[in-house]
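Some notes on the structure that comes next.
Yeah, one chain of the complex is gone here, protein chain that is, but the others are all in their spots.
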Amino acid sequence: MNKLKTAVTDFGWPRIIIFFFVVALFVAAPFVGVRVDGALSDVLARFGQNGILVLALVPMVQAGAGLNFGLPVGIIAGLLGGTLSMQFGWTGWVGFLGAVGVSLPFAVLFGWAYGLLLNKVKGEEMTIAMYVGFSMVTFFAILWLLLPYSSPNMVWGYSGSGLRTTITLDGYWTKILNNFLAVRIGRFFVFPTGLLAFFGAATGTMWLFLRSKTGTAMTAVGSNPDFARAGGVSSDRMRLVSVVVSTVFGAVGILVYQQSYGFIQLYQAPLYMAFPAVAAILLGGASVNKASMVNVLVGTFLFQAILTMTPNVINSVLQTDMSEVIRIVISNGMIIYALTRKTKVSK
Amino acid sequence: MPDDTPLLSLEGITKDFYGTTVLRDVSFALRRGEILGLVGENGAGKTTLMRILFGMPVIAETGGFGGTVRIDGQPASFRNPFDALDAGIGMVHQEFSLIPGFTTTENIMLNREPSRRNVAVDLFGPRMATLDRPAMTARATKAIERLGVELHPDTLVSEMPVGHKQFTEIAREIDRDNVKLLVLDEPTAVLAESEAEILLASLRRLAAQGIAIIFISHRLHEVTAVADRVVVLRDGQLVKDTSAKGVEVREIAAWMVGREVDANARVRSDRKYGGPALEVEHLWVDMPGETVRDVSFTVREGEIFGIGGLAGQGKLGIPNGIMGLFAAGGTVRLHGKHVELDAPRAALDAGMAFVSEDRRGVGLLLDESLDWNIAFAAMQVKGAYLKRWLGGLFSLRDEKAMRALAEQYIELLEIKCTGHRQKAKELSGGNQQKVCLAKAFALEPNLLFVSEPTRGIDVGAKKLVLDNLRRYNRDEGTTIVMVSSELEELRAICDRVAIVDEGRIAGILPPEAPLADFGLLMAGERAAEASA
Amino acid sequence: MKTPFKLPSAARVRRFAADNVVVLIFLFVTAIAVPSSKLSGTYIIQDLLTRYGRNAFLVFSLLLPIMAGMGINFGMVLGAMAGEIGLIFAVDQGIAGVQGLLYAVLVGAPIAILLGWIAGQVLNRARGREMVTGYILGFFMDGVYQFVVLYLMGAIIPITSKAITLSRGYGIRNTLGLDSVRQSLDKLLKLELGSFDLPMATYLVIALLAIFIVWFRRTKLGQDMRAIGQDQTVSHSAGIPVERTRIMAIVISTLLAMVGQIIFLQNMGNMATYNAHRQTGFFAAAAILVGGASVAKATIPNVLVGVGLLHLMYIVVPPAGARLFGSAQIGEYFRDAMSYAVIALALALHAWRKRANAESARAGLRGAASGAVAPAKMEGGAE
Partner (left out) sequence: MSGKEVSGAKAPRRLAPRRAVALAVVAAAYLGAGAWAMLTGKSHTILVDNKPVAGLEAFRLVEVTIGRQEPLELGRGERDKFAVQGQSHRVRIDLMNGSDPVTATLRLPYDAKMVLVSLPKLVAGIEPAWEPFETGQDAPPPVVDELPEELFGAAIDLPPPEAAGD
């Protein structure tokens, strides 16, 4: 009984409430005429679509650098990879994998610079990360206009230069992962095998990384930097590694997101992309300084379930679209909850 | 001031924390205008006594205390420090509690600012009153004058020399109209000799104005110089209450550390040492609160070398500096090879290991399991407990080997736990200490630093830890440098004991040397006759 | 050894530059953009004068939390929301002119106090990361605001005017015309000076606020905030109620932001019901930081310089972008990027400096040996 109580407090009431909320949504769905299998199919697709972006937060949390509100830095690297791959005219698997390949060096470079900055501002990482992300996005908005992209599928038709705000991936690699070995069951349910396999592989890679010597050192740095230092580990270096890894995953994450979405969105679109990812991982039970693969999986699933189900179910029940409000309140409420919780590192 | 009722009298003060008696039947009295020197080793009960006097909440939370505190003959019981302040007792702490960006005046008057009321006061409460700056300056100047020191009322604290900060603190306490008793805890610790002298002169001035002073210091010559009376505490008991006239520093030191004849010291003739293992020359370490200024010593192969001294004198800085945890300089050689400072990794690679005094802060990953805690350093430094995959392309934690290692040490050191997966924070202090030892042993060091190995652990665990150290030294031939505040412990297991005072080694003594010699070294009296 | 005024001037210049690098970067960019914008001086000055009246009050609301050591109060958007709710009621009730603004302030005040109190409580639980928490709190309350304004108003909260409700019968329209109060404060005391229009009443209100802040700093509460801003532990042990004082700083800031938003919107003349507050915190933060303030220290001149510089850039950069790159869009992105970067840079510089200071303070503890072996040796020998 007591154990249950501590487990509940550890997990936190907000998460439990949200969990039951999601369960209630699924239970209520058939009664208001929403097909559960269709909804589940949607949730699975979104789960795979967003998962890697959420996964990208893990290393920095583990290394004690906080929630990576600067995720857009990685996203920008991914966008560069995606647009360059299109510019080169690569399509299909070559296009997608090429985009990933091209984005990696940018991600490493950006992540490295971004990590150096974060190492100088220990203790205030989160606010600064947020604004670094914002300025990166707006700065690149200028570059999208100026860089000499020329593929007619990407640039504004009337001026012949400057990338469009939204570029369709049709004919390139739209849903290439989603459709890979996808299994259709019934009329409404599709199991996106390729997408989930890719997400699974990414999660596995992260899991292995955290079990390596470097990953172990990183976790120790986040758990107790002084302990790690006394063990001969440079916390600055580990933090730097964590930022680079996070940025790389951010870049890959956005490419996976876009192939599922079918469009590349540029300019202001990536501005707030870190927030839903942060909310998801916290929803999964992570704290500001501890996160695991389970947190990522559970959190992404719950969060995407809310996003998918609330518009349908709540609209039918209340006859009004309150999903946006629910989404804002839940996701930001979750972040505030995590930020105001006494940090659990015992000293 | 001839007055029969003493200003402060403590009668039969007794206090225990969870069954451990820290004060037993302490009684003494203090008259107006009298300066009382309160001396004792760390843990003698000085701090607890002052906490009782000030009504610190921690005392009530741990079951209150026995005996009576009387002010002007009236029993007084303060519920919090503010009550004590209202009753006219001021305290100057060892650490400064000053606002750096405020001026002398603003700090002296902090939260006691004279103010002028205005309309907003009626509307929104007294905090809307505007400060009366001229009155503030006037009062601060008056307090400074009472001290008889040179302090400009408009200097920012952040731009002051250390001594002036200390004076500002004292001025703050004596600004109160009703101040009768002032307690100063090691006020000269941070001061240069010349500054300390000015301070002592100010204290005499204040005493002449009728303020009673309790002066806590380990610098015994200062105590004899300024105090009218000396009270010595040892192990929670009052061992001496005497007039300071004609008292020798050496006598006080002897009272402080214990009996002159001691049976505990063991003579060890069977010990054999090799050549120099660790040579330290002109080491300085920038560790807050434990600054090492200039330390040189040599440890011989196979020796257990003790480092003692009072808290804050720098003994802890020595291992922390050598291990690269704090900025340090000087020369350190291990087996003749130069060891890079400011680089923990270099120290570890050289074959040294360190059991930190800050068990929870530095020693352990509290939120991780025991196998992590024990294997981590060995994994990072030596690449042990890793399993290679794909022909060494990448390697992962070898959880099995880690588990075996953890279980081996759990058995060897008798660590009481539910298993190797238990989190370090769930263990008791003694068992946590054993985990720290296991972590160091797992590195298989050729020189082991152990810092305060028995701090905060119970008697049984203490013995186990010390026995293990001794055994490790004997069986593996590992040289051990042990830093401890417990002189008894150092004398019991070390081959030589160095005493650190004010960031320097005051002397190195054999463990069987007379206790008074140790006491003198701790009191900053460099004993000429003490020799290694 | 050297007296301060014998300091080599190069070093002094370097130090000044290091302290004001944010301002200098901004000045540099603006100095390039002003001539290339080809805007007339009169136009720029008139626009600046208008923007001063519109924005300065909002920026002032950041001063107190900085003084109390809570960083930039990104939670000020809560106050902005309270002001908007006040304006919605003023418009709905058909209360026009300066009276309408006063009415909005009176309605907004209790809401702002409540929101400020909540924000203060939340921030007290998030010590050391007040800024990011305040920022997210703004988002969170945005959801609550949307719930209240889009779903409750007209349904549960009575709204009489059909002109401002959505056609479905409840919820406020996406854009709220503020014709009844448009520029009523600006026009109250209009001074025409040559070709310039000066909204004297607005300036007067801002001046009164500045005087209030100067006065407030001299009060006991102001002194306590300064003390807490520098050292919470010391303040606490001196008996200053730390948590309460921090809450008060946030409440006052929220109240001022409420008034500031009303002044801002009366000048704009219409209100994007659901978006008007979203950028408020960003603009105010950028302005005060551009003015040379840091997260720990901000003055009235910082506010005045900052509003001027930031808005000068906002005026001249888009046309300059259009001329230099053939696209005003580039200029617009550029000024946003600059503002974001300035906030990041100012925050980073501050965090950086704080660490450097902590380090040098620690070095000061070293005492006699002060980092060098040589003097230590000498002393060791002398002993």
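A few remarks follow.
Per-chain numbering from 1; labels A, B and C assigned in written order.
As a convention for this text, a residue touches a chain if its C-beta (ideal position, glycine included) is under 8 Å from a C-beta of that chain, and two chains touch if they have at least 3 such contacts.
Given the structure is predicted, the values throughout are model-derived calculations rather than measurements.
From the set C:Phe26, C:Phe139, C:Phe264 or C:Tyr314, the residue in touch with the chain omitted from the display is C:Phe139, counting the whole complex. Listed residues C:Arg54, C:Arg129 or C:Lys220: the one in touch with the omitted chain is C:Lys220. Across the entire complex, the residue among A:Arg15, A:Lys122 or A:Arg164 in touch with the chain not shown is A:Arg164. Of the candidate positions C:Leu27, C:Ile45 or C:Ile95, contact with the hidden chain is made by C:Ile95.
For the chain missing from the display, the contacting residue among C:Arg12, C:Lys38, C:Arg125 or C:Arg168 is C:Arg168, taking the whole complex into account. The omitted chain makes contact with chain B at the following residues, 82, 111-112, 114-117, 121-123, 125-127, 129, 132, 177. Within chain C, the residues in touch with the undisplayed chain are 93-100, 102-103, 106, 109, 139, 142-143, 146, 150, 161-163, 165-168, 173-174, 180, 220-221, 224, 239-241, 273-275, 278.
Assume only the chains that are shown with their structure count from here on.
Viewed as a contact network, the protein chains are fully connected, with every chain touching every other. In terms of C-beta pairs in contact, the better-connected of the chain pairs A-B and A-C is A-C. Distance between chain centres (mean CA atoms), chain B to chain C: 45 Å. Mean C-alpha position of chain A lies 48 Å from that of chain B.
Contacts with at least two other chains are made by no residue of chain A.
Note for the complex: chain C touches chain B at residues 215, 218-221, 223-224, 226-227, 230-231, 233-235, 237-240, 362-363, 365-369, 371-373, 376-377, 379-380, 383.
Contacts from chain C toward chain A in the complex involve residues 71, 122, 125-126, 128-129, 131-133, 135-137, 139-140, 142-144, 146-147, 150-151, 325, 327, 329-330, 333-334, 336-337, 340-341, 343-344, 347-348, 350-352, 355. Residues of chain B touching chain A in their complex: 323, 325, 344-345, 347-349, 354, 356, 358, 360-368, 372, 376-377, 379-381, 383, 386, 394-397, 425.
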